[in-house]
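The following block contains the structure, expressed as structure tokens.
Only one protein chain is missing; all other protein chains are in place.
Then we have subunit A:
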Amino acid sequence: MSSIQSEVRDFVAENFLFDENPESLNNDDSFLETGIIDSTGVLELVAFIEEKYSVEVDDDELVPENLDSIDRLITFIESKLKELA
């Protein structure tokens, strides 16, 4: 597991899953369909990404395509890091 993947999984487990075993969440499970995040949750995710990886997330990037699963988050973070590189 990449470090980004484990960091993202840990964050999601700690902040949104509460009662569930983190292993029960698949990397491609939709956060919206599983109902594990609400409108504050989206902002929590963004704050996490910005703080943890020192990147800026633009308003037009706040879309499910970037943020709605572990896999999507990882891809999004990696692309933001590439932009910085």
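The rule is simple: a residue touches a chain if its C-beta (ideal position, glycine included) is under 8 Å from a C-beta of that chain, and two chains touch if they have at least 3 such contacts; residues count from 1.
Throughout what follows, contacts and distances are computed from a predicted model.
Undergrad: One chain of this complex is missing from the view, so tell me which of "asparagine synthase (glutamine-hydrolyzing)", "Sugar ABC transporter permease", "L-serine dehydratase" or "Ethanolamine ammonia-lyase small subunit" is its UniProt name.
TA: Of "asparagine synthase (glutamine-hydrolyzing)", "Sugar ABC transporter permease", "L-serine dehydratase" or "Ethanolamine ammonia-lyase small subunit", the absent chain's UniProt record names it "asparagine synthase (glutamine-hydrolyzing)".
Undergrad: Go through subunit A and note every residue touching the omitted chain.
TA: With respect to the unshown chain, the touching residues of subunit A are 14-15, 18-20, 32, 35, 38-44, 47, 59-60, 62-65.
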